[in-house]
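For this view, one protein chain was removed and the others were kept in their places.
Going in written order, the chains are labelled A and B, and every chain counts its residues from 1.
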Amino acid sequence: MSEQPMRPATPMLRQIAEHRSLLQRFMGVSKEWKGFALLLLGGLGLSNLAIAYVVIDGRLDGQWYDIRDLGNVTQHLRSWMQDEGFHPAVPYLTTALLGALGILSVVGGWLLIGSWVERRVLAKFQIRQGPNRTGPFGLFQPIADAVKLMQKEVVIPRVADKFLYYAPPVIIFIPAILGWGPVPWAGKMSFLDLNVGVLYTIAISSLGVLGVFLAGWSSNNHYSLLGAMRTVAMMVSYEIPISLALLAVVLLTGSMQLSTIVAWQANYNAWLIFLLPFAAFTFLFASTAEINRTPNDIGEAESEIVAGFYTEYSGMKAGLFMGVELGNAILVGAMMATFFLGGYTMFGLETWIPGYLILAAKIGAVYFLFVWLRGTLPRFRLDQLMGYAWKFLIPLSVVQVLLVAVEASIFARWETPALFPLAAFALLNLGLTVEMVRRWAHALGYAPEVAQQQPVMATAIGGLKAAQKMRGG
Amino acid sequence: MNSTAEPYVLNIGPQHPSTHGVFRVRVVMDGEVIRDLDMIVGYLHRSMEKLAEERTYTQNIPFTDRADYLAAMSGNLGLALGIERLAGIDVPERASYLRVIFAELQRVASHAMANGTLVSDAGAWQTPLLYMFREREKILDLFEMTCGARLTTNYMRAGGVSFEPPAEFWPALNELVAELPGRIDEYMELLADNEIFLARTRGIGIITPEDAINGSLVGPALRGSGVPWDLRKAEPYCVYDRFDFDVPVGTRGDVYDRFMCRMMETRESVRILKQAIAQIPPGPHKNDVPLALRPPVGEVYSRVEGPRGENGFYLVSDGGPAPYRFHLRAPSLINLSLLRELARGASLPDAVVTLGSIDIVVGEIDR
Partner (left out) sequence: MILAFFALSGLTVASALLVFVARNLLHALAFLVLSFLGMAGLFLTLSADFIGVAQVLIYAGSISVLMVFAVMLTPLASRNNGSTLYVIPAMLAAGGLASLIGFVAIDTEWDERKGEALGVSDFTTTVAGIGDLLLGRYLLAFEVASVLLLFALLGAIVLVQERRRAGEEA
């Protein structure tokens, strides 16, 4: 061996050796900047103390500048308009437009950074960097992507149904935006606080099927049609478990109004995921099927049917389909947070931090879970998924609904503090769920010990005779 | 399934995410179920065997890089062994050990690719693939250190190997060999007990030992269906008879068995690598061989156990500097021929996973 010093042998290894971590880069910053950062942190702390003083004092509650609940602003605006004597339609329309603007900015803002977040987080799961070239940390990557997609030539299959071909990218966005209506972001921040909010949610989610189907049918491509039929079949099947899971929620909380459901959870300091673990799981799993995410992304299974129902779409139309997936993911995150994770409340933390930030954090958590699943799990097959819905989720959900009905009627008649029945229900439901799932799975013929049988080491080398000898012995 | 729906033709490929190259399948489908399929190959045909008849034996070695481009070292080795047997050339011991080391590294890299793409075909969004590429990357770095190329290595020569590995090669190799078992455990943890993966691969694409032998399958596809046939054991070449290793054999012959066979073979390769590193003697890496080699008139069929199975090379010499006939026995092509039987009656996702488990390389199929 030669005596020369070791050096990275290939250009890539050299690059890796020269790469500095974020901490090292931070330590290399000049003293002035460090002092500035320290000052900034101190200032933030002081201002937080001041805010805390005002909040404890109660002086902030319900004022228009109380940004913990943006509903205060619209409320004051509306009462001011009524005092001024405008036509009754004016405050109505103004607040409606403000709310719509809010929802659109949430969805639109997410579309701006969503694909960056997804790709970046996924990249971390896959030990790579993710987009980091365009702008700081690659943040402008979605914009660059969108510009590129818009510049692309519009390719329409000659045999496509022109009228129906153009509609789906738009149709499919409607539920992704309308679904945000009843989500409560804070005490008064709810655009459409329907008293049939749960039904509304289910109804809106059932609208997505049509866009998918029309996209697949009008493209006049076998891949598209296969993807569309798979998606439609799956959405129709998985709407039932979703409805049953939400029915359990409605039975226990006694309301179909989303804000009441959140208030119920805040009131008893009990997230419904603890009380109804199976419903939460069903909802999460079925939602991944509804919005076409791994492990249930069979509608656009890349390795099988290329891009599923939007195979024939190019340019920004395909971009819209991908965008709606992102939008749906956070919508489902919001639903999951609202129904099962306490919505905008966090055991009293909502007094200090704006509720919409808490909800956003919860949405982020659920979304992170989605990306995690996408980075980890393979995909189910269509028949396995349908079987899972019909043979597993639906029967168990029905049993759960019966159970919850009994529990709800006990709970309604309970006199003493609610903690005892709720804790009992939580333990009972968890235990029953585990036992039920285990027994039902075994009844369906699930046998892990057989499935995991692994290859053995050869004891002989040869052809068929050796194989038979090994099998026999 | 006796559906009354009208069957339709689905054209998969030549550009499709799961055909692993430019390979086309015309499938007659009935709903989601495959009724029949036609495999159409030849999109990557480069007329390799004919071109080889115009080139000297050494000039033919690069062709083997481009045939099975995921396992160039194994191809190199097979042809080099064939030329040596044809011309009666001796190989120094150190060169044999280097050949074993590089062939086993290539096997690890190729199995990483095969298993990674298989899991991707099953729908995992490329995470296992990229994890396995981490090791493959390091192996390719080792190749790059040694011979300057990562994929088309052109490393083995008649009479030895072309370069002695540089000084930084050995520490890097030791590091890789030390960390590989942990990595394999990691993949096993991620995939071997994964319910979804089991559901997708268990009992899918079953090949019985009889079918496998009748279809003349080779490599992990053969061993996965329970036939313990490995040329490294059955007909040891280089110095394989000096190493202690096992041959994993599947019990059911399904996709999962083929996957696990590859996984476990990777582990055995690491065992071989460790022993080879410990045993490798000093000495020259190459014997001098005339540039324009003129082997005596004759024919030879040399075969090595490549990652995809038996890499066979049939060489006929007419005494001239170029082979009279140069034929590759491509394992992928012959393994692929069973796909039609396997995919008939299966659903489209199952067929995709089955194709992934057969592990084809189109460069080798079309040559």
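Heads up, the rule we're going with is that a contact is a pair of C-beta atoms (placed from the backbone, for glycine too) under 8 Å apart; a residue touches a chain by one contact, two chains touch by 3 or more.
Not measured: the values here are computed from a predicted model.
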| item | value |
| --- | --- |
| Neighbouring shown chains of the undisplayed chain, as defined at the top | A |
| Touching the absent chain when the full complex is considered, from A:98, A:202, A:436 or A:460 | A:202 |
| From A:16, A:127, A:147 or A:236, residue that would touch the chain that is not displayed | A:236 |
| Option from A:55, A:113, A:143 or A:167 whose C-beta touches the chain left out | A:167 |
| Full-complex contact with the absent chain, from A:110, A:180, A:217 or A:339 | A:217 |
| Missing-partner contacts on subunit A, residue numbers | 161, 163-164, 167, 194-196, 199-200, 202-204, 206-207, 209-210, 213-214, 217-218, 229, 232, 236, 239, 256 |
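Operating definition for what follows: only the chains that are shown with their structure count from here on.
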| item | value |
| --- | --- |
| Gap in Å, rounded to a whole number, between the CA centres of subunit B and subunit A | 41 |
| Interfacial residue positions of subunit B with respect to subunit A in the complex | 8-10, 16-18, 29, 32, 119-127, 130-131, 134, 137, 141, 144-145, 166-172, 190, 192-194, 196-200, 202, 209-210, 213, 223-224, 226-230, 233-234, 246-252, 257, 260-261, 264, 347-350, 352, 356 |
| Interfacial residue positions of subunit A with respect to subunit B in the complex | 1-2, 4, 6-10, 12-13, 122, 125-128, 222-223, 226, 230, 294-295, 297-298, 301-306, 374-384, 451-464, 466-468, 470-471 |
